[in-house]
Structures are given as C-alpha cells and as structure tokens.
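Reading through the structure tokens given below for one structure.
A single protein chain has been omitted from the complex, and every remaining protein chain is retained in its original position.
Going by the order they are written in, the chains are A and B; count residues from 1 in each one.
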Amino acid sequence: MLTTPRLVAIALCAALNFAIGNIVYLIKLPIYLDSIGTILCALLIFPDRLAAIVCAFIAGFISAILTGLVLNPFLPWFSLTVLSIAAVSALLTARATYTFRMRPLPVVPFAGKVLLYGLITGVVSAVVSAPVVVYLFGGVTGSGSTFVVALFLKTGQQLLDSVVLAGLATDPVDKIAEVLLAALLYRATPREFIAMMAPAKPSTA
Amino acid sequence: MTPNGAVAFALLVIVGAMIAHDLAGLLIILAATACFALASRRAIWSALAWSAGIVLPLALFMMVVWVGIVGRAPHEIAAGLEGSRSAATMHVAIICLRLFIIAFTVQAAFLHFAGWTPLRFVGALTLPRTAKKLLVLTLSLIDTILQAVDRARTALIGGGLITRQRSWRNLRHGWILVQTVWLTVITIVVGRTRDKWPVEETLARLEGTLAARVPGRLTAPDFGWIALAIAAGVAGLR
Partner (left out) sequence: MELIAGPNFSGRSAALMAQLRDHAPAFFIGPHAEAALSGLSSTVADEIEIYRAAISGREPFTPLDFATYAERKPATLSGGEQVLLALHCFSLSGYGVIGIDTALEQLDPGNRDRAIAYLSRGATQGISAIVADNRLDQPPGAAIPEPTGPAAEFACNLAAVARPPVCDPAIIKVQGLSFRYGGGRDIFRDASVTLEPGHAYRLTGVNGAGKTTFCKLLAGVLAPDAGTIELRGKPYAPWKEGNHAFAFATQNPDHQWCGATLGEDVARRRSVLERRGIDLPSDASLAALAACLGIRSMDQHLYELPLVARKRLSWLWPLSGVMPWAMLDEPTLGQDRVTREALADAIARLGAAGYGIVLITHDDEFAARIAHRPLKIADGLIA
C-alpha cells in the first residue's frame, strides 16, 4: 500500500497542510485552511479507496502533529476529525476526480460537486470536532463560530449542542473552500505525478 | 534526557492537565513543567511568551463569551441553575491554564533539544522505520514548500500580479500563489522520485542513517521526570 511515490505524496500533502498557514499569512487571507492536503491526498490516490483513506489520514495526522509542535499546540487533538475528512474525501469527494480534470472546465458540474462534497465534509467535520471543542476549549476556540456558540448558550442550549450547531453553521463554508482548492490543485497536477500513485505491480519473478 | 523521555514526560503532563479539575491541581502541574523547562538550562522566556501568545487571544474570547455574554459556567447551564459570572470566570481560568500547560510543555520539551538537528531527533525516537522516514520526508518537504512559497512570490511579484504589502490584489490572486507553489513542489518531487532517488537509493541511505542512531533506552533522568509528571498528575487530582 505504501509505495515510495505514495509516501512522497503523504509527506507532500502533510507539508502542504502545514505550509498553507504560512501562505495564508503572507497574502493576508482572513480564513484558515488546514485540510487541503488531506483532501488532495485522497484525490491523488483514488481509485484505491482504502489506500486513499489511509494515506490521507496519515498526511493529515502528521501535519497536525507538526503544526502542533510549532504553530498551534491544540491541533493534534482533532485527529478524529482528520480521519473523518480523509474518509469522506476518499469515499465521496474522490468520485469527482474525472470532472475535476476535464478540459475545458465544466463549470456547473464542477461547482455542484465542490458544493455537495464540501457541504458533506463540513457537516461530518463539525459533528466529529464538537466533543473536542467542548472538552478541550470549553466551547470557545477563538474562531468566528465563537459568537454563534455564545448565541446558542444564551438561549439556554447545552454546551455540546451549541457547539455542534455553531459548527454546522460555519464548518461547511470552510470545507467548501478547501474542497474547491484541493480540486483546483488536483486539476493542475501534472499527469506524470498522478500516474506514480498507482499501486505497485506485483512481481512476476 | 532522551527524546523518548521528553515525549513520555510531555504526554503524561498533558494527560494530567486534561484530567485535573481545579485551578490548584493545574498549578501543581504547571510547576512541574516549569521545573522541566528550567532543567534544560536555557532561557525559558521565549517558551513562556510563545505559549502566552497562543493562549491570551483565546482567553479574551472566552471572557467575552462566558463572562460577558453567557454569564454562567457550562455546568450551571447543564444543571439549569441561574449561575454567576464568578463561576464563569473560574471556568475560563481553568480552560486557559490547561491550554497554557499544553502549549508550554511542548515548548519546554523543545528546549532540551534546541541544538539537535531534525534527523538526530527523529532518529532517536522509538518509532517504526516507516514513521521515521515519513517524518523526515515531511520536515524536508515543509522546507521545500516554504522555499517554493518564496519562489512563487518572486514569480508573482516579478510578474506584477501581487505586491509585498497587504492589498486587495493579493487577496484576488491568492489562489495563483497556492497553485504556483504546488506545481513548483510537484515538479521538484517528481524529479527526485523519478531520477535521483532510484539511482542513488537515497531513501535506503536515509533508513541506514536513521537506523544507525539506535534509540536510547530511557535513562535515569528520564525516569525521574516521568515520576515527577505522574506525581504532579496525582496531586492535581486530589
């Protein structure tokens, strides 16, 4: 399963996750994108679905650990979220790889699939992340969803419910953006690299 | 102190911080971490400042939400009580101190190995061979990507598409920067995977270099710090 090119893809996508934060800082974007590499890894290794889940998860996990050591020490706690994103990407989003690479770009199908799979990824991510947000951060992570959480708490909702509802309101937007960027990067990737991701041929010796 | 010992200490302290349920318990754990940091014989101010820099913005958010807006602590909401702002403040303090301990512990572990190269550090960890290879590969690819970011900025600034300073133009062309970085790095990686690595058997050399660094057993200082972490955790639960 873990051929040398796939190991390289894992490391590359992990490094991309890590470095995206730097890119975001340099061009002063107001959002934080931390799973593009995870989604992209799944797209690259598709159609080998199991390998895609495993490799995408490893990529996301490694980047979370390294980011945790250097930039954000709380990211490794969201490893289950990483696994869920890897699974959704490998099992669902990767079905759109043919559309993503079509030239010229079929705008409506492309946009539709990005929206659909981004939404699903966002919903799953919000639900899986909620317990960690509650237990580790007490519900407040300092992101834009914080005030949404406060609103629900003020109306008497329990903390976990508030965090889930706030996550459902904000995570899909972020994940749609991430699926879009991953799809565009996948589209631009040279054929030679994608061809390298095929499983190793069994030896005939 | 060995890397394995530092990782064990950090994990135990973090677990202890997660299960401690009051301020006093967390302060005991923080004291243990501070001792660990001081034992590195390096200035710990940058580690403290970095950790505070991570946690303070979160603390401000939490104060606004729990104390300012909600006005009571989560357990009071769960119990259906009217609650109080002082309980909310205590809740914020506990969460923030816990987060600070997590951040500071990681930085304190780094202090012990400040002079080590990544290869030396990873080689000294007790991990499967593939995991070590992946870690080393990822670290070096991070550098490759960061250099590619620099090169891509050169391309886009040289081409007049973006500027060094904050601007709407940069926002509009952010995607081009991401795409350019990705393509640059892919090209580098394809070249290495297709040409250099197979003919040199470079990855085998890396494995050999990592294997040559036999992970050390836990030493007496390691056991001492692990014992302190466990003791602090137990004291924090009292």
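Things worth noting here:
Criterion: a contact is a pair of C-beta atoms (placed from the backbone, for glycine too) under 8 Å apart; a residue touches a chain by one contact, two chains touch by 3 or more.
Keep in mind it's a predicted model, so treat the numbers as computed, not measured.
Checked against the hidden chain, the listed residues B:1, B:77, B:95 or B:139 yield one contact partner: B:139.
Residue A:188 is the one among A:116, A:168 or A:188 that touches the chain missing from this view. On the side of subunit A, touch with the chain left out of the figure occurs at residues 103, 188, 190-192. Residue positions on subunit B in contact with the hidden chain: 117-120, 136-137, 139-141, 143-144, 146-147, 151-161, 163-165, 169, 173, 176, 179-180, 183-184, 186-189, 191-192, 195-196, 198-203, 205-206, 209, in rising order.
Assume only the chains that are shown with their structure count from here on.
Of all the residues in subunit B, the ones that touch subunit A in their complex are 18, 51, 54, 57-58, 61-62, 64-66, 69-70, 74, 77-78, 91-92, 95, 98-99, 102-103, 106, 110, 130, 133-135, 137-139, 141-142, 144-146, 149, 153, 162, 166, 170-171, 173-175, 177-179, 181-183, 185-187, 189-190, 192-194, 197, 203.
Taken in their complex, subunit A has these residues touching subunit B: 2, 4-5, 7-8, 10-12, 14-16, 18-20, 22-23, 26-29, 58, 62-63, 66, 68-69, 72-74, 135-142, 146-147, 149-150, 153-154, 156, 158-159, 181, 184-185, 188-190, 192-193, 196.
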